[in-house]
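Starting off with a structure, shown below.
Note that one protein chain is taken out, while the other chains of the complex remain in position.
Naming follows writing order (A, B and C), and every chain is counted from residue 1.
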């Protein structure tokens, strides 16, 4: 059950050469500080990359690159590995030339520079962003091998910005008539999405410029993007140039042709936005090989667009029996939440791993059976079903569906 | 009071050319996904770099590079901008060849591979790391111009790893006799520091491999470093190769020749480790120029090695009067904590900005006067005095001491 | 926010406020013929979307999968019976404003916002013509947009009575948090077929060199 090439310490009678023969770095002088004024990961970490799923999309400018959760820790996603979803490519925009316009049902239609937005009172909050199509390839069948491709249209960052409501109030918003907002980007498609005013009134929707301590990355909307906690990524409009306050939804391309969920009766659900409670085991996960029998930490992520994660249960027998995992690390509202459960693999048994999250509204993450019973298997979006990984007798982990 | 080159929108009668003439990115197709399999900041962000302070050290392999807090947001430090402090240079170590040895007062002296450490139950926690010498150049006088150099030996990350106590218990540690631990690195100096067992018993000390979701960066100890929350950075031994359990402190070079604090009576305090409660305003801060009169967000960071931040007060008149700021964003134990206070600058008055933090032990961050009365001004280490920034009548911000 | 921001000029709002809503608020006056639309399409759209809007090369097809009956009912039958292999744009779009607005802001993909108002009307008309929604002599204009929308094959195909617009909405499923003896009949019902094992490259190279696991070798490596 062990794999060739694994790096357990190869002791000779005397001991491990990696200990007995001091390595070069114990016997020499290293690199000076600021060799890398902006640092990068180790050369040994190159396998963890954003990757496309072959065959999923037809052209890179309207495509997705997936986040390599098979090798990540904690809840913060390194910005260099944040998933990407572009509809008309990404840009590195000169922030001195970027503007935000507020128009529509406001007393004063106004224009702000990035300087001005960054002078306003700001907040910093940790939130997940998930594409509505995450896990979308798997509605009907197993389609992809690893957690990078099953769940990698997901990331979590500390965002800094100004609550949109404050800026709207400053412009004299008409909250009685103005129950919807159109957010519009400055990219080729000038990407548009409708946001209900309730969300904005909650104070949670941000005009964000900061991500994990620095400015947003170009791929994520530098210098300004909308942050809409709990809601699918397509609403987090990048390169945000305009906010219009209106009295009706806007029926934009990505709410009338895409991001609509086909139900078994042939009707589409329109304006489905919230990302419901979901979880996935990241280690061990599909395409991985356990090293040897013994102790393992089953670990993964849970999140909910409706609130906080309150519990995650883990099953090693395909859902028959469950144990409650530990929520390690920070637990934030509408944020990735890390869970861990100790586990011993006997080196010979087949195992079916599953995780099931519960959120602060008491919603329990559904099985594929429950979800398909209601929605069929053609809706593409909002697949939050319980994920199963099969550990075979040789310790290889496979993506499977259990029903 | 306004500065040349500032980017307020230059409206002609018809409007701003940046709006009226659609930018290229609104009229073209951008870059495909995964153009950067590991992404980087915008080309317009290059000014924010790790930098050395000229004249501070003599050679780059034993030096420090400072984190550019003048331009950061929230509490997470981007790993590429994490401050560096090396005593014998940094290395990019092959993780398959790295080992951790536990020896001394344990039943079984043991060796672990990185594989094995990463199989253990892990935790993820957000903590600050601050060099004991941070702000050390400023004990007697103002010495450096910006917050990067006054406070930049500081960073904050989400760390993932195994509580050291669990591994020691697994080795059968003798907690009665073994009241001290020696942590040793694998670099040229095989850097050593003594850690009191009380700290380890608290469960807070981690054998960490993860930092902000990915592996530690080479400059920060890849693939393994000790995380000692609340304690000065030199104890967070990088490239960790060995933990020895002993019954006495080890009097290592960095606890008998450096990281000792000279008091006015000519005695040095030895084994000073904790980083006491401290704060600093990052915007506006030294070397910056306010753009124009009007609204600003006074924002900064507070932290304490003794616990959580419970309050931050801000003064705009050099400490005469104080207002309590908002603690925006996550508040964690022994973590950077972001504070914000709205403020209007009239465009003509001189202003003396200060911040003062309070922690969960009710300790109040001291003034320079209070601190120097007790410790003089030659101790180099553990300067947690209140920082003052003078905004002059033209809106330029200067580093000053107020007494 | 004293001192921040300024009032937008009318010309600025005009430059950016280009959206068109389902009730046609925002729609500029104008018109364009199917005839003219064909010219635009063949010159500027067909290279990506195919001469008949059928191409699946650059994006999913724009046209196809709808019937004359669908135009009458406003419900696309093939969405229900699954008879169409793929969902085309015309099978889904319920609002004509959406097509007009999107073409106007985003197409052609590599030169968005380069079309005149007339060209947008015209090429929208031509797409409808290819889908059999309007005739060859049709001229689309701001005066007949509403009437033309009333012929869209899937205009009655949307529902919004679900709990997924707002985080406070009511979920459509309710799983129970069973802890033991929950699904005695559960078994594996789907897995990756062997021929697809290498479809995502060598998974060994997509996992870390150390850690609790290694990536599985899915592509034979040179020299091994």
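We adopt the following convention: a residue touches a chain if its C-beta (ideal position, glycine included) is under 8 Å from a C-beta of that chain, and two chains touch if they have at least 3 such contacts.
Bear in mind that the values here come from a model prediction, so they are computed numbers and not experimental data.
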Practice problem: For the chain that is not shown, enumerate the shown chains it touches in the whole assembly. | Solution: A, B
Quiz prompt | Which residue of B:98, B:119 or B:332 touches the chain not shown here | solution = B:119
Quiz item: Any idea which of A:33, A:100, A:114 or A:397 touches the chain not displayed?
Solution: A:114
Quiz prompt | Contact partner of the left-out chain, one of B:199, B:336 or B:353 | solution = B:199
Exercise. Tell me which residue among B:175, B:331 or B:400 touches the hidden chain in the full complex.
Key: B:400
Quiz item: At which residues does chain B meet the chain that is not included here?
Solution: 3, 5-7, 44-45, 47-49, 51, 53-55, 58-59, 61-62, 68, 70-71, 88, 101-103, 108-112, 116, 119-120, 141-146, 148-149, 166-167, 170-171, 182, 184, 188-190, 192, 196, 198-199, 230-231, 241-242, 244, 246, 248-253, 256-257, 260, 262-263, 265-274, 276, 283-284, 287-291, 296-297, 305-307, 313, 318-322, 334, 352, 356, 358, 363-367, 370-371, 373-375, 378, 382, 388, 390, 396-403
Quiz prompt | Interface with the unshown chain - residue positions in chain A | solution = 9, 11, 13-16, 19-20, 22, 26-29, 95-96, 113-115, 118-119, 215, 223, 292-295, 344
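We adopt the following convention: only the chains that are shown with their structure count from here on.
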Quiz item: What is the shape of the graph in which nodes denote protein chains and edges denote touching chain pairs (line, ring, star, complete, other)?
Solution: complete
Quiz prompt | Relative to chain C, chain with the most remote C-alpha centre | solution = B
Quiz item: Which one of the chains is closest to the middle, using the mean of its C-alpha atoms?
Solution: A
Quiz item: How big is the gap, in whole Å, between where the Cα atoms of chain B centre and where those of chain C centre?
Solution: 47
Quiz item: Which chain A residues touch at least two other chains?
Solution: 6-7, 44-45, 48-49, 51, 59, 61, 71, 88, 101, 111, 116, 119-120, 188, 190, 241, 291, 296-297
Quiz item: Which positions in chain C touch two or more other chains at once?
Solution: 1, 4, 6, 8, 12, 16, 109, 112-113, 208-212
